[in-house]
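Selected chains only, in their assembly positions.
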Amino acid sequence: MSSANTAEKPKSKDFSGAGQKLLAFASLIALIVAFSLLSENFRTVTNMMNILQATSVIGLLAVSATIVIITGGIDLSVGTAMTFTAVTAGMLLTWLHLPIPVGVIGAILMGALTGLVSGAFITKMRIPPFIATLGMMLVLKGLSLILTGTKPIYFNDSPGFTDIAQGSILGALLPAFPVPNGVLILFVVAAGAAYILNRTVLGRYTYALGSNEEAARLSGVNVDAWKMAIYALAGAVTGIAGVVLAARLNSAQPALGQGYELEAIAAVVIGGTSLAGGRGTILGTLIGALIMSVMTNGLRILSVAPEWQIVATGAIIIGAVYADSLRKK
Amino acid sequence: EKLYIPLISKGFQHQFWQAVKLGADKAAAEFGVEVTFEGPETEAQVDKQIEMLTTALSKNPAAIGFAALDSQAAIPLLQQAKDAGIPVVAFDSGVDSDIPVSTASTSNVAASALAATKMAELIGGEGKVAVIAHDQTSRTGIDRTEGFVNEIKANHPGIEIVAVEVGGGDQLKSAEIAKTLLAANPDLKGMFATNEGGAIGMVNGVQEAGGKVVIIGFDSGKAQKDAIKSGLMAGAITQNPVGIGYETVKAAVAAAKGEAVEKNIDTGFYWYDSTNIDAPEIAAVLYD
Amino acid sequence: MPDLIEMRGIDKSFPGVRALRQVDFNLRAGEVHALMGENGAGKSTLMKILSGVYQPDSGQIMVDGKAQAIGGPRAAQALGIAIIHQELMLMRDLTVAQNIFIGRERRNMFGVLDEAWLNASAAAIFAQMKVNIDPRATVGDLSVAQAQMVEIAKALSYKSRALIMDEPTAALNAKEVAELFAIVARLRSEGVGIVYISHRMDEIRQISDRVTVMRDGALVGTVAAADTPISQIISMMVGREITDARPIVPNLAGSPKALEVRNLSRGRAVREVSFDVQRGEILGFAGLMGAGRTELARLIFGADRPDSGSISVAGKPATIASPADAVRLGIGYLSEDRKHLGLALGMDVRANIGMTAMARFSDRFGRIDEAALGRVAHDYIAQLAIRTPSDGQEVRLLSGGNQQKVVIAKWLLRDCDILIFDEPTRGIDVGAKAEIYTLIQGLAAQGKAIIVISSELPEVLRLSHRIAVMCEGRLTGILPAEAAQEQIMALATQRDTTAGAAA
């Protein structure tokens, strides 16, 4: 019982360290280089900001999806829940004329509530996450249409609301970095989510549930309560996405949102998070989301015909993940 | 160096949008400009369209054609275009703003009202009818549905609209809807679909169910033309998408060159049925 | 005549671990060759190389004197080499028979399976093994011991010339082990070469012809079993002598009752069980496979709900609806199935050790004190000699015995008043075992109440202050520490007496 040779071994690392391998990062760089060579319109600062801005909403949704996927679950409702929170903001600000912070916080809380409800379906009613969130996706979509009377709600009475996404605090301070606020929000939220996942008990249990839920339960972890908390956290991030979306469009569009779940999940998986749960990083997800928006933007800049854009997108998604798996060998 | 004019449309997969593209390509060849044509997958994707408009602006175009899914949401970008001196031509439906130098469109409301009038004629002014809308929230979806419904309500008290279903423009779903409508309302007299996908589905659904109802379609395409010729479909409304595309590019070229353009270009709509389907002025606005 | 198998100069490294260095090993036809070594010595790795699971970094393998590249499991099978893996490698959704014959199903030209043949053949193997397992039962519903039997049956079904058994008895008790040995003896007489890995020293003497000992990935030596005393083998393994003794039963008169269980029942698995455990006491639970000990522990721990019965903790009636409740009341349960129930295999050693005690290592905002947790993890890694490159290593990359030590560390950290150890030393080497026994006794001496469920009678006898015996869900009796094996076996097979004879 003497030979525990821990001393000669490499330094201990965080179990979330997979992110340090910068999943899919090489593919992202390769894409950016390729498009830059192909088009000078691609490599402008404006266009880079466009790409970042285009990543903000889907990136936030992908962060939300990452949290749920690490638990071994899935959230199909991210898209329509986002819309629902945007509608919530619209009702609070435009219909009830409340101040902007109230609308923003209301939307985020509503997002957390939708997550909590999904979490309750999953834990208390033992409904598989796929079904519970599919149901939520439809219920929230329908409710958005019903509440708005199928018409968009505009934020014209809340001047300044659009600055939440479109303004640039950073640009005001440092004119060389005209990063739109929407992008800033994405990065701040992503950093916060990464912190929670890696440094807090909630995050630890997120990985533990995905890795072996039964083992966590038998370790005395109150699995149901934590899972609901995790879904609520993810829902809050979805709510932030809803606010940014509404600010970008200066409106809450009730019919929007379905289909986004697939894009968000795709970004997560391209970023190296396993749908089986237990592993995954926010950094990977950001890179995955960026791959998707660089690709979309680049193909458009190159004026590729829409149907060929679809084909190319499919091919690049497969190629990016393949390249990444080769590199990891 | 050719002038570059991107057209940001509401879609590209439907025949209607392909016909717009055809007209745009025709004008592009005629005026020697380069035109690209793209649009989101569904008319709900306001944000995707905004993304497309953003990208189009960063390609330094000579002018832009834009069919707004939500005109208010696009205003900051349109302002940006205006500030950069890029003229915008609106097509298909208007934009609530004076930024576009020209608008090439027709009234969807008036077009559907015509469909309602024809429906009333064909079913003798009374009975139950139903609508298969292609969308519940997009401008075209709302305008075409409301145009039909309001005309019936206003001028044809004997007609009852029993259902407005949403088929999403999906041929198969619309077929199931048509069959269900017939099952739910055995005494249904007429059905109206608000776009090509809905109309194809309606034709197939009625064919499978074997019912006898007056069906009226919207837009063109081979399926509807065949159905009209065979008598299955009573008739349909078509707009002039080729004309819309052509006029949009024509106006954009003129604006880019600093020439004066007409503020509103009405491209018109037409009722067609078995009696006039082969007439030259109708055949010209139909497409497969 | 050349040896059946000869491995020469085998090297194998994993990231951060040199698992094997220049190992030589040979196996003759018709012998039982025991492979011994501490946890993490490299036994399983060597055998995985022989069975085509891993490729060696260097070295060569000869079968019948001919050099062979064993590129995969299929190639090993073709050479007549079969393996019983240490970690169960079964498809839980398939039936027993389907598992045994996976990859070798009898079928017609259209691929239609002959299920009757499958079940009959499996039944025949079980009959030969004298085991009563339904070939049509779903493997996921079996206990660990039954699943282990299925693994053995599967390996036997290959009718191979070389059979590797990697801790086949870790989940079995004495009676089952005896049956297995009968099979081993028969195979040996038929000329099959058998590699036998086990941490149970008594078994080595019983069945092996030669013993090879490994340490730290290197060969220590090969000796004849008959003329080498066990103590010498142990010192070859761990480099020191280990002494074995019966427990000194402390005087517990006046010690308060920590746990009282009354008439606990669940279906047919647990029927009307009542007993007490005092603070400072180690209560052993003996019984045959499926006697209901695990199920009883799960009921006490709140992992399953009882149909009836009551539990008191520290004299107060307790409502235990979930493991979280149990842990809050100071009850810990170390599961017998570390892979499915004990560990988050994809997480690192530190996170697994910390799983039960996160509240202690976080502030009110839920921020984890990684430094403190890391210190504790390092302490346990040293104390239990967990062989791992660092506390950041994913647990699934540890050897089986070292994984088990992580589970133990996890519960030690929680510091419960009542600890239920279900097969605590499964797959743990002799040296570490002695250390764990000392640890458990130390815990009892601190006043904790301990329940040890073990299928190894020597272990029960070595540790327990009292020995409870179960049979078919009933508690058939509680014996004093000095009970004889025969007494225990009698109670363990006492099938008809009325329940509740105990306490």
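The first chain written gets the first letter, and so on, giving A, B and C; residue counts start at 1 in each chain.
Assume contacts are C-beta pairs under 8 Å (C-beta built on N, C-alpha and C of every residue); 3 or more make two chains touch, one makes a residue touch a chain.
Predicted model only: the values in this text are computed from it and were never measured.
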Full complex expressed as chain labels with copy numbers, beyond the one copy shown: A x2, B x1, C x1
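Criterion: only the chains that are shown with their structure count from here on.
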Common touching chains of subunit C and subunit B: A
Closest chain to the centre of mass proxy, which here is the mean CA position: A
CA centroid of subunit B to CA centroid of subunit C, Å: 71
Length of the line joining the C-alpha centres of subunit A and subunit B, rounded to whole Å: 34
Separation of subunit A from subunit C, taking each centre as the mean of its C-alpha atoms, in whole Å: 43
For subunit A, residues contacting two or more additional chains: none
Overlap residues in subunit B, where contacts from two or more other chains coincide: none
Of all residues in subunit B, those that touch subunit A in their complex: 6, 12, 36-39, 41-42, 44-47, 50-52, 54-56, 58-60, 70, 72-73, 75-76, 135-138, 142
Subunit B partner contacts - residues on subunit A that touch it in the complex: 41, 44, 46-47, 50, 53-54, 57, 145, 150-152, 154, 156, 162, 166, 245, 248-251, 253-259, 296-297, 300-301, 303, 306-307, 309
Touching residues on subunit A, where the partner in the complex is subunit C: 1-6, 9-15, 17, 199-202, 204-205, 207-208, 211-212, 214-223, 278-279
